[in-house]
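The other protein chains are all here in position, but one chain of the complex has been omitted.
Chain lettering (A, B and C) follows the sequence in which the chains are written, and residue indices restart at 1 in each chain.
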Amino acid sequence: MSDQRVVYLPPRRPKDECGVFGIYGAERAPQIAYYGLFALQHRGQESAGIAASDGQRLKAHRGMGLVSEVFDRSLLEGWESHLAIGHVRYSTTGSSSASNAQPLVIRYRHGRIALAHNGNLTNAAALRDALESRGSIFQTTTDTEVIAHLVAHQCGAGLEAALVAALAQVEGAYALVVMNEHGLIGVRDPNGIRPLSLGRLGDAWVLASETCAFDIIGAEFVRDVAPGEMVIIDQTGLRSRQALPAGRPSLCVFEYIYFARPDSNLDGRNVHSVRKALGAHLWRDYPVEADLVTGVPDSSISAASGFAEAAGIPFEMGLVKNRYIGRTFIQPDQGTRTAGAKIKYNPLRKVLEGKRVVLVDDSIVRGTTIRQIVRLLRDAGALEVHLRISSPPYTNSCYFGIDTSAPEELVAASKTVEEIRRETGADSLAYLTVEAMAEAIGLPADRSCVACFTGEYPVNIQGAHRKLVMEGEENRD
Amino acid sequence: MSDQRVVYLPPRRPKDECGVFGIYGAERAPQIAYYGLFALQHRGQESAGIAASDGQRLKAHRGMGLVSEVFDRSLLEGWESHLAIGHVRYSTTGSSSASNAQPLVIRYRHGRIALAHNGNLTNAAALRDALESRGSIFQTTTDTEVIAHLVAHQCGAGLEAALVAALAQVEGAYALVVMNEHGLIGVRDPNGIRPLSLGRLGDAWVLASETCAFDIIGAEFVRDVAPGEMVIIDQTGLRSRQALPAGRPSLCVFEYIYFARPDSNLDGRNVHSVRKALGAHLWRDYPVEADLVTGVPDSSISAASGFAEAAGIPFEMGLVKNRYIGRTFIQPDQGTRTAGAKIKYNPLRKVLEGKRVVLVDDSIVRGTTIRQIVRLLRDAGALEVHLRISSPPYTNSCYFGIDTSAPEELVAASKTVEEIRRETGADSLAYLTVEAMAEAIGLPADRSCVACFTGEYPVNIQGAHRKLVMEGEENRD
Amino acid sequence: MSDQRVVYLPPRRPKDECGVFGIYGAERAPQIAYYGLFALQHRGQESAGIAASDGQRLKAHRGMGLVSEVFDRSLLEGWESHLAIGHVRYSTTGSSSASNAQPLVIRYRHGRIALAHNGNLTNAAALRDALESRGSIFQTTTDTEVIAHLVAHQCGAGLEAALVAALAQVEGAYALVVMNEHGLIGVRDPNGIRPLSLGRLGDAWVLASETCAFDIIGAEFVRDVAPGEMVIIDQTGLRSRQALPAGRPSLCVFEYIYFARPDSNLDGRNVHSVRKALGAHLWRDYPVEADLVTGVPDSSISAASGFAEAAGIPFEMGLVKNRYIGRTFIQPDQGTRTAGAKIKYNPLRKVLEGKRVVLVDDSIVRGTTIRQIVRLLRDAGALEVHLRISSPPYTNSCYFGIDTSAPEELVAASKTVEEIRRETGADSLAYLTVEAMAEAIGLPADRSCVACFTGEYPVNIQGAHRKLVMEGEENRD
Partner (left out) sequence: MSDQRVVYLPPRRPKDECGVFGIYGAERAPQIAYYGLFALQHRGQESAGIAASDGQRLKAHRGMGLVSEVFDRSLLEGWESHLAIGHVRYSTTGSSSASNAQPLVIRYRHGRIALAHNGNLTNAAALRDALESRGSIFQTTTDTEVIAHLVAHQCGAGLEAALVAALAQVEGAYALVVMNEHGLIGVRDPNGIRPLSLGRLGDAWVLASETCAFDIIGAEFVRDVAPGEMVIIDQTGLRSRQALPAGRPSLCVFEYIYFARPDSNLDGRNVHSVRKALGAHLWRDYPVEADLVTGVPDSSISAASGFAEAAGIPFEMGLVKNRYIGRTFIQPDQGTRTAGAKIKYNPLRKVLEGKRVVLVDDSIVRGTTIRQIVRLLRDAGALEVHLRISSPPYTNSCYFGIDTSAPEELVAASKTVEEIRRETGADSLAYLTVEAMAEAIGLPADRSCVACFTGEYPVNIQGAHRKLVMEGEENRD
């Protein structure tokens, strides 16, 4: 019917992010964790899990899929626990493994602990080598298991001390929530690369990757856990200690740009508002005459509306996103005209026809989808398509918990802006500068992690290239 | 932990809409139908089905769930057919029944036919009584089965003639797609209450409830099927006939207000643009001083942005919707502070705090959710909440394919606007008038169906109160 | 690894048998039906279903799979009914269809009825043609739907009278259990080809295809329903009428030979005892010098032990059957030495080695499996293999509810006993004569249906060759 080559669209953005949650001191803690994870679901759809304790027994359930698929009422009903942690993990493409689902529950000399981790250790492979040379065995490919081993290798009795000692050996990014039968610990890496917030629900304490998890359960935001800080919550209340000397504060800016939910606040800044400011700066620095502004839904809507507001150009819904993309969707074959991007996005001809369009996107990683989207806009009658990216060129791989493509797949790593423009087919293309981005966020570049844009990593990444891949573990469920 | 009563939110809107699709003359017709149904998925998530023919054999597969759940590649691969129809059906609350899934496939004296139907017959119960008194048996509770019986009772040989004769007995709303081994027929009721469009994909003809299904497969929109028109597509090409004398054109305005996808065009009008105009008229007629305008996502975003644009008040994302509400979600218990609406919507405090807010919603049916949403906005710091509804008060049940609540559940049927305002807790409340709505849509009220707002039904609804309920059929799969 | 051709074994025996169950007057009738169907599970593993009524509402649930898979506790718990019927259907190979699952529940002019049917109508296609010419539509390929139509076409009000009138038009075999909201009816065809027994459980009445269903629920056997008899059970108690003039009594002898459970009694004769007698007659008529007797498990064990007992030759377990053959078992490829029969049966070398073996099987249909089994015995060291079949040569297709292969696939239809012997590789082969079989069963051949052995059908089979196939219905669930 057609000789047009069609390709199914992989997710447009980095993966391997995770979300963590913890609660101490509430009746029905696992049920509350369920809703907390539900609010964090955007941070990971591959697997979900909850561990809980009634002070005596530590139970856990983990599974592949969404929170609502992994848990049903009957499963949570028996758990009369006041203490729980939870985890959601990003969906990868098929080699995902049930044995990597978290929380990781282990038994060691001092009892049982459960760990939920968001982040990535840059020296995990080296640590694993060292642990293996001491006789340790590994059953997953997660960094979390490395941390568990390090905890278990400490001599002292207390989980708190052991965790501090373990983390002293670790480099990289982590927001970690750990529990044993009796208490809950939250800790963030010395640079605070991955977010972790502290909240209060009545007398209970809550920890979560993002504040939207507090909102859903009606908890109050208290403060962010500080870089290198450890909070210990048990029957004596909450204690805080500087577990590790704080390094340069380096909150991941990509949380603002793409990952976090717009209704979350990170480091005191609302994500939606930040994105609007990014859009406004984009207009300020790269204005263009146009009839309307649109954004790639859903992630770029905030930035696009900020651009439009600053520009005084109408913001318009130029693309409608199909809400029913399932995990088992059949990819179009060659021989149908159904281009990959069309499955997901439909351009609004009546809106676009004969118009000069500004298309705002939050970032360009490989550049394959945006090219198709530009073409969809043109096919729908857009006279001009001006691409505006609400972040700088993405040139470096992330080693702190975001599984971006390899450097050679990052289009901005090897191509100039003009080359990328030509490839995407846009009439003009502009990225924010790192400085403008920092200004828009209100967070100086030297107080955040902008390594994916600059290559200046806040943490030593020697050895981070070795991944904890363990192929035999694939496809286990 | 809390004595606050929590209630899980049922779907906010009417249900029982369906989507239909048909294609003749394309290789891989069932595969194309799959993508067409995928684009129509918003019209029904309860069940999906495809019937197809290679000119000799009519095959069908139907199942409960989303299109992507009911079909996998292996299932469609064997089907080398040039002719296919498909159907999606709305998700009802539990008593949904596998035996009601469509297309309905029957064998009758002249072979096999498959039928896919969107709409509701107002004289279905009476027709069924008459058929039963002639000895007919019923295995489903669908109107579609009534039509099938009527077709089978005609004496002549041809499907086309039999269908015309059958529909002559039928009252109500229907967009119907029917096939036998050899050809495809699409027909719309004399008033054209439910939409049906005709498109072209290369040499193939396509029928669909909405034009967004043409976009996804790369088909061109040709025209809408006219009220009472029947199009017959087979190896001789496409023929059209006025199957039934056209009545007063009465396209359902609720398609514009809520049902249809914003990227679809109905009767030549783009749905998103219509919704913006509805919002603009709402401002024109009921202006209010405010700091920002927001809408209930996703259905009210277009209207809200139209309101904002007309008002010159900034449009803001005041509510973030959770995208992962699954069908098996555990409802919150009493004893958690998780109010029902909070599961689905999170207000953006940073946006709302200290602001006078206009909240646009497309309609109020029972009024339970909007009350919770108004409260969420206030709890998030909104100083004032002005509710603007982009349609008139919903006062009458629909008998044309939309399963709204019974009249006594429609809050506007028994309460004044002021009473509803008080119930919702809004500072002000205004609805569009029928006239303003008609003007905004560009479709005179006497050329559309506005019965849910006026009680003036374009078709006799005597007997429409009797539903084809057949309780024994529940829970079959 | 090997060039030996391997073939997966299809089921060794005819399929398409079904089991029916009915109960009136017991608390928890659907739960009791569940156990009754469980006892009848050997009669059908493709689908299962239960319909029930509390005197007001008729409910039903049906599904693909075993009784224990289709129903779970929660499903049955809500059903407070005193009246229920149930059905199990045989597993066919893939084109099985959810829409054929029974009980069939229909609505007709006088309300709702549910039908569960075991048997086959020989004039179903003709009846369907007639019904179609009067305007009837068909949604399944079951005879049951034909009966439902005939019932609905009767003018009188009562179900009983309508059913009698409907069955007067029907030819063939049926054991039918029918209910409406108020009562239960059981009826058997005029020749009594398919079995149906009546039992009592306290004050309740029970109907079942086999008496083993009475045993599991603790019911007492009362008597068999007579050929052409209808029993009507409602709040006034049980009434019996001769619904149809009794024909020649013709209970299917294959129920004795293979289908029925050994612990069931048919027409007063215990199936296991009958099978032993068949084995004993086989020895009497075809003795052979041998060291041991064995049977193909499980169906031929009774006959083999009867042979052994009569012969005074030790009965031995010569073949062990794997109990875990699942429906999704992966068939062995060429290139493994795993012959098809070996998956299912393992010969006991220690028992067989150096021995002259009598192998008893209940019948030979196509002859493919028995050839493999004979070879297995030889490979395990059997010196001689003497095949003894506890029934006559199977030469004619059954049209009364047993889906045997087409005549051309029946090995005995075209080959002599000596030819079959050579094909199977046995040292000797003998079948029972029809006379000896009748004598062993204690049921004269002219008072039973032995058509598969003689071709003398008790009922006109003109037109029985046309099947109600409706290919479009395949694969629906």
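The working rule: a residue touches a chain if its C-beta (ideal position, glycine included) is under 8 Å from a C-beta of that chain, and two chains touch if they have at least 3 such contacts.
Small disclaimer: the values here were computed from a predicted structure and weren't measured.
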I'd like to know which visible chains would be in contact with the absent chain if the whole complex were considered. A, C
From the listed residues C:E309, C:E384, C:E423 or C:E439, report the one that touches the chain absent from this view. C:E309
Just to verify: which one of C:G55, C:G78 or C:G218 makes contact with the chain not shown? C:G218
Option from A:L37, A:L58, A:L278 or A:A311 whose C-beta touches the chain left out: A:L58
Residue among C:S240, C:S273 or C:T433 that touches the chain left out of view: C:S273
Name, in rising order, the residues on chain A that touch the hidden chain in the full complex. 51, 57-63, 75, 98-99, 104-109, 112, 114, 129, 132-139, 148-149, 152-154, 470-477
Where chain C meets the chain that is not shown, the residues are 1-2, 26-28, 31-32, 34-35, 38-39, 41-42, 45, 66-69, 71-73, 76, 201-202, 212, 215-218, 261-263, 265, 270, 272-273, 298, 301-302, 305, 309, 314-317, 320, 322-330, 332-333, 335-339, 342-343, 346-351
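By definition in this document, only the chains that are shown with their structure count from here on.
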When you draw the chains as points and link the ones that touch, which shape shows up: line, ring, star, complete, or other? line
Chain centre separation (chain A, chain B; CA means) in Å: 35
Distance from the CA centroid of chain B to that of chain C, rounded to the nearest Å? 47
Could you list the positions in chain C whose residues touch two or more of the other chains? none
